[in-house]
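Showing subunit A:
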Amino acid sequence: MSEAGLVLDGVSAAYRTETVLHEVDLAVARGELLVVLGPSGAGKSTVLRVAAGLEPVTAGRVRIAGRDVTDQRPGLRNVSMVFQSYALFPHLTVAENIAFGLEVRDTPHRVARERARAAAETVGCAGLLDRRPGQLSGGERQRVALARALVREPDVFLLDEPLSNLDLALRVEMRAELRALHDRLGATMVHVTHDQTEALVLADRIAVLRDGRIEQVGTPEEIWRTPATVFVARFVGSPAMNLLPAGGPLQPAGDPPALPVEAQIGFRPEAVNLDTGHGAPAIVDRIEVVGEDAYVYLTLEGGKPVVARVPTTRRPDRGAAVRVGVRWTDTHVFDATSGRRLAP
Partner candidate 1 sequence: MTTVRSKSLLAAALCGALAVTGCGSGVGSSSQEQIKLLVFGAPEELAAYRTLIDAYEAARPGERVQLVEASDRKDLLARLATSVAGGAPPDVFLMNYRFYGQFAAKGVVEPLDGRIAASDAVDPADYYPVAMDAFKWHDQQLCLPQNVSSLVVYYNRTLFARYGVPEPKPGWTWNDLVGTATAMTRDGRGLVIKGTEAEGAARLPAVHGLGVEPSIIRLAPLVWSNGGEIVDDPDRPTRLALDSPAAREALKSLVDLRLAYGVVPSDAEVEAEDDESRFLNGRLAMLMTSRRATTNFRTITGFDWDVAPLPVYQRPVGVLHSDAYCMTRGSRNKDAAWRFMEYAMSADGQKIIAATGRTVPSHIETSRSPAFLDPNLPPRNSQIFLDAIPTVRALPTVSTWPEIEDLSYGILENAMHRGDRLDDVIRELDAKSRPVFARGENG
Partner candidate 2 sequence: MSAGSEAGPRAPGTGAGSPAGPDARSRRQLALMLAPYLAGLVGLVLLPALVTLALAFTHYDLVRPPAWAGFDNFTALVEDPIFRIALTNTVVFAVVAVPLRVLLALGLALLLHRRTPGAGTARAAALLPTAVPEIAYGLLWLWLLNPLYGPINQVLRVGGENGLTALGRTPPQWLTDPTDARAAIILVSLFTMGETFVVLLAARRALPRDVYEMAAIEDATGWDVFRRITLPLMAPVLALLALRDAIASLHFTFVSAFVVTDGGPPPYATTYLSLFVYQTGFEYLRYGYAAAATLVMMVLTLAAVLVQWRLVRRYRRFYPR
């Protein structure tokens, strides 16, 4: 897993004069599935477009499978891409769409068709082979786009939100399918999404992107357990992590670490305990029940909000006065000004 499949080395990119990627360093190992996670407009698609050669870099180098491809045209980089907009050829049938990349590379017609069918079967759209994109639903189109990317075996797969338009069940299924496919092919994949669950489930590693900068790269576990910044901490996890000033109304239980003056503490809703009987007093504002779980929105004395996740059966009543308790072991500490992680 050490050999690099795709490397972005200090890459900056701009649309006209507006810089949207700022010296991004990213190394995807061969055979790795890296998920680029970030909010809308963070530059996720731009990362893929730069890797594919569709946008020029303004600084830095791009390497694919050990080759410096910075100045190569897209066709020579040997990548496959699923566009966020699908980019299907409206005048070609599904089969022709999938086989396009093979046919322009002079693969014999019959072979190309056979492989197209196989790829379609992988993503479950084999029944659509004779339709045209205009006759497909959004989800069906997305699967065709995915099949088109999977029909070849390039050095890197670049998948721009390939599952965004599928219903939940299908997304979960496709997610597993994609992971299995990746493991089977041993392919290098860069998968873009703004869905943190998808990222956590799917990724070997996750790169969190924000405003054109990498916030953190790490395994899903690292991202979850040791978010490097407040941004990562709050972006991953739903509802988002609670953040409070370190010296504020709520003091976690246990041995406090050494804290600087300007610090923030963060803890996930599931770390909140409403049953301890001690802790900071708070009032229940509202409650969202999601099946077995209930999200309890509370206001501390002094007005700071806190969210707790409790089993639905043990949820307090609305307007009830409760006590909010957390433990230091479940607490993350961040520098209040930089937002960087301090401890543990």
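Regarding selection, all candidates are chains of the complex that A comes from, given by their letters.
As a convention for this text, a residue touches a chain if its C-beta (ideal position, glycine included) is under 8 Å from a C-beta of that chain, and two chains touch if they have at least 3 such contacts; residues count from 1.
Values in this document were obtained by computation on a predicted structure and should not be read as measured data.
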{"item": "Subunit A: touching candidate in this complex (1 or 2)", "value": "2"}
{"item": "Contact footprint of candidate 2 on subunit A as seen in their complex", "value": "52-54, 73-77, 79-81, 83, 85-92, 100-101, 104-105, 132, 134-135"}
